[in-house]
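Here the complex is missing one protein chain, while the rest keep their positions.
Chain nomenclature is as follows: A, B and C, assigned in order of appearance, with residue numbering initiated at 1 for each chain independently.
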Amino acid sequence: MIPTISSSLYFRGTYAVYVGLFFIFLITPLTVVGIFAFNDSMFPSMPWNGGTLAWFLNETEPQLGLFHDEDLLESIGVSFVVACFTTIASLVLATCNAFLFEREQFPGKNLLYILMLTPLVIPGVILGVSILAFSSTIANWAEMQFDYDLEFLRPGITLVVLGQFAFITTIATLVISARLRKFDSSLEEAAMNLGATRIAAVMTVTLPDLKPALIGAGIVCFLMSFENFNTTLMLVGSDAPLTIAMFDRLKEGSTPVLNAVSLLLMVASGVLALISVFFQSEKPGS
Amino acid sequence: MPENSNVTFDLECRQVTKSFGDFTAVDQVSFQIPTGSFFSILGPSGCGKTTLLRMLAGFQHPDKGEILIKGKSVLGTPPNRRPVNMVFQHLALFPTMSVTGNIAYGLKRRNVKREEIRTRVADVLKRVDLPDAGDKRIDQLSGGQKQRIAIARCLVLKPDVLLLDEPLGALDLKLREQMKVELKLLQETFGTTFIYITHDQSEALVMSDQVAVMNQGRFEQVGTPQELYYHPETSFVAGFVGDSNRWEGHIDAIEGERIQIKTVEGESFVGRSIVKHQLKKGDSVEVYVRPESVNIENPKNRSDLPNQCRGEVISVLFDGARSQFLIRLPQTEGEISVAMPQTGEHAQLRKGDSINIAWAADQCLCFRRSSGNHDG
Amino acid sequence: MRRSFKKLFIAMLAVALVAVVSPVEAETLRLLTWGGYAPKEVIEQFEKETGIEVKMTKSNNEDMISKLKATGGSGFDLAQPSQDRITSAQADFDIYKPIDLSKIDASQIIPSMLAATKKNTSLDGKVYGVPHVWGTSGLVVNRKMAGQIKDYVDLCGPGLTGKVTYRLKRPTLIGFAFSMGEDPFAAYSDKAKYEMILDKVEKKLIDCKPNVKAYWSGGDAMLNLMRSGEAVAAMAWDAGGWKLNKDMADITFVAPKSGALGWIDTFALPRKTKAEEAAYKWINFVMRPEIAGKITSSAGNFTAAKGGDQYVADKLKAQFQESFPPADVDNIKWYPPVPPGLEEIEGKVLDRVKAAQ
Partner (left out) sequence: MDKSSYTRFSLWILLLPFVLWLLLLILLPHVDMVSISLRERVSARNYTFSFKNYTEFFIEPLYWRTFVRTAWMSVLATLITLLIAFPVSYYIAKMMRGRLKALLFILCLIPFWVSELVRTYGWMILLRETGLLSTFLQWIGLSDQPVEMLYNDVAIMIGLVYTSMLFMVVPLVTTLDSLDDSLIEAGYDLGGSNWNVLTEIIIPHAMPGIVSGCIVVFMLSLGNYLTPILLGGKDSLWFTEQIFTQFITRFNWEQGSAFGILLLILSSLIVWAGLKLSRQSFTNVMS
């Protein structure tokens, strides 16, 4: 079952067809979403009424195009801001975590490591709900005690960022740790031996080496934040990120403007994917 | 080691000890290294030599003892302030920087001016004979070139002592031979004190002014390569430095320096005792005979060496200059390796031939059996 | 390459910082309201007149309460819950602020509705709601394909498999109860009785399930289902029926025999509103007759504004009269305030209906 072991043509053929079908399965829904962004109809469904760019460009209701749909545009903005914050916070903490678990020795390390991994097995809904409950508990308590409203602990952008930060950090930590584990720590010693302080050694030698992992993790964080729904839904306030805005419309059975947004997202993600591939394959030292 | 207050020491260790839990990695090691010498620490893996080196560099802290560089204690000095630099086992060249970046790294940390960095880097590159390598990436260099850059990176900082942690280990045999010579020459031109650790006796013997043989955390013997080879003071040194045949046995009789030994297998040898061992009759001993000190006797012209045996060639191990015969001693079924003389004499010997061998009592070294055995 | 990475990181940091530091531009009024209650046109006019920016979040009764509960009454400056849902939520969660009636221009509001709302939204002597839009829930029927439907229970009739849609919310329970000959409002104060009624309704709804195409949750979903013909009858708001009627004459709103359910959506101030003055300004603004007319056109429902209906298109009035002959208007069942505790019982019934297969 590897190329060097001969197998019947029939077997190989069937296998290839199976894999082909799999990829058709993978691509179809996305293609369909993209294509229907250009359907000149009020519904994202058959029949095909001819191509149009109205769902991107039209300025008036009912066929309001994406680029004039202020609500959607604003929600894209919200998602973008949330994703930026989440990415930065997660990357910083994940880098610390990677150093903590790969470099330091301390009692209880294994337990803490397992706890670090737990967000992977906490459903996003529950994470969102628990953070919502806890933050309201604190905020309510603060209001009772000091008659002061800790507004950032109420549903809103800050809480959304915190909620996403809670589980995205774990994923970023795994990505960065994997790279740090491969890092030859004698490089850091060499730097110190050549006169660098420990911090300078980390900044000048270790971090540049981690760069591809940091960029990869950053892109993953950004996308995960941008796409997150379950955790966000529980924590959202008056500013709805894109996924929430889209969900609200989807429940109502929206116009193909959603296809337009989706297509835009796919294109943007594709560009990010290319960037990440480019950075990953980059030769060290150039 | 003789005390000599006239000589200045670049590095001095006093009773340095380091334990990890129950395991004592370095056990009361003391030594002094005169300025400008090439000092090697030779020992099997796990003997504590790397720990010792890392304590010198400052990556580990001794439990007890004192480390002095140019007469000043460096125990409180963190690694980045110590006037020593280190060439790492796998060189640890920074892959994210160019050759120039690597060499300039230490200078930048000292806030040397940009202009000066440039001239000093160019200068050191010239001295290691790679004047045009500055813009290259690390992965564009050959193994030997990397070696030289790693050394240049340290020497450009003009350290008091350069530490080398088996840097030749990763190289293939040919290149290693070549680099040995090159390292020695580099050390001579720069005049910096080198401390070189290795498990490869040939590296240590070829390059060093002084070699310390280390075993189980202790220095067994410190001396010139010749002293170690010809006058090992412990059974470990005898077994570790150079090749040896080894037997166990006990002492039958003592006549001054001459002693009569009976091996476990039943052979009788005449050997020489090392003065400091003070052996008595009946003591258990180990006996070492180097293959190259065994004569193959011409049956017509026997020598009068005290140790004479007759045996059968059971194998010819041809390895160029290091070729040996493996000979079985028929009375006891014991085996002995004998070096093949390079003169071409005896080259006709084949498996199954019987020959006479002999060696001098001086070449047959006896040591009291140590409790911790090893397979020298 | 390293530099470009740094640039990217710094750019992101900058975006993030700008987002934080940039002050909320002008004064904003954050509305938590129903779809259609704040049409673009009205918002634009209000912004022009007052310079206050309006930010609208579409919501529904449950969502409003749950959002305000989570925020402890902050995050929004003005909410629009139905009048019957205010007091119990206020009692439990303390999420509203009493209305300062002196700041409301009462002369713009139909006095009977104002009085009724005041009464129904009072708690401990404080008033929490002012009426805005009112309307009814009833049936939206495609007369050509399901003309036989006259009452809620008819939705469960034969020949309609997979063809009807309604919400899985409390109005459905109440509506079905009435059409099954019960009076749930009368049983509000008698928990045991109420539970008994709901048991019956639950059975009915479970039996009815095969007829259901989907449980709609937002008005547009219902409209789309009816418009595409995937559903032929629905329990829905009158406005939705009239909207459909404009495009497809076969579909219209029908007041059920047992009576349409009448609701009034109000204005209520979240406890930590940050733009109270703006909120009052908004209330007085939208209750102006000509603005109220615009809202009616957009939402499809009439408002409590005095004289607002003069500005309403005749078409809508005609539709209203067609759906509500005078007898049916009298037959409208207006929601009394929900006593606490009932919603929990209802919730379980709804869950069981949802789960039944």
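Operating definition for what follows: a contact is a pair of C-beta atoms (placed from the backbone, for glycine too) under 8 Å apart; a residue touches a chain by one contact, two chains touch by 3 or more.
Please read these numbers as outputs of a predicted model, since none were measured by experiment.
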Candidate in contact with the missing chain, chosen from A:66, A:82, A:139 or A:166: A:166
Residues belonging to chain A that touch the chain removed from view: 1-5, 15, 18-19, 22-23, 25-30, 32-33, 36, 43-47, 93, 96-97, 99-100, 104, 106, 110, 112-127, 129-135, 137, 162-163, 165-166, 169, 174, 177-178, 198, 223, 226-227, 229-230, 233-234, 243, 246-247, 250-251, 258-259, 262, 265-266, 269-270, 272-273, 277
Where the missing chain touches chain C, by residue: 62-63, 65-66, 69, 89, 91-94, 162, 169, 209, 212-215, 228, 230, 340, 343-344, 347-348, 351-352, 354-355, 357
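Please note the rule applied: only the chains that are shown with their structure count from here on.
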Topology of the chain contact graph, where touching chains are joined (line, ring, star, complete, other): line
Central subunit by CA centre of mass proxy: A
Most remote chain, CA-based centroid, reference being chain A: B
Inter-centroid spacing, chain C versus chain B (mean Cα positions, whole Å): 89
Shared interface positions of chain B, touching two or more other chains: 96
Where chain C touches two or more other chains at once, by residue number: 2
Residue ranges of chain A in contact with chain C within the complex: 43, 45, 80-81, 84-85, 87-88, 132, 136, 139-140, 143, 149, 151, 154-156, 208, 211, 214-215, 218, 237-238, 240, 248, 251-254, 279, 282, 286
Residues of chain C touching chain A in the complex: 1-2, 5, 8-9, 12-13, 15-16, 19, 30, 32, 55, 57-58, 67, 70-72, 74-76, 217-221, 224-225, 228, 272
Interface residues, chain A side, partner chain B - complex: 184, 186-187, 189-198, 200-201, 204-205, 208-209, 211, 283-286
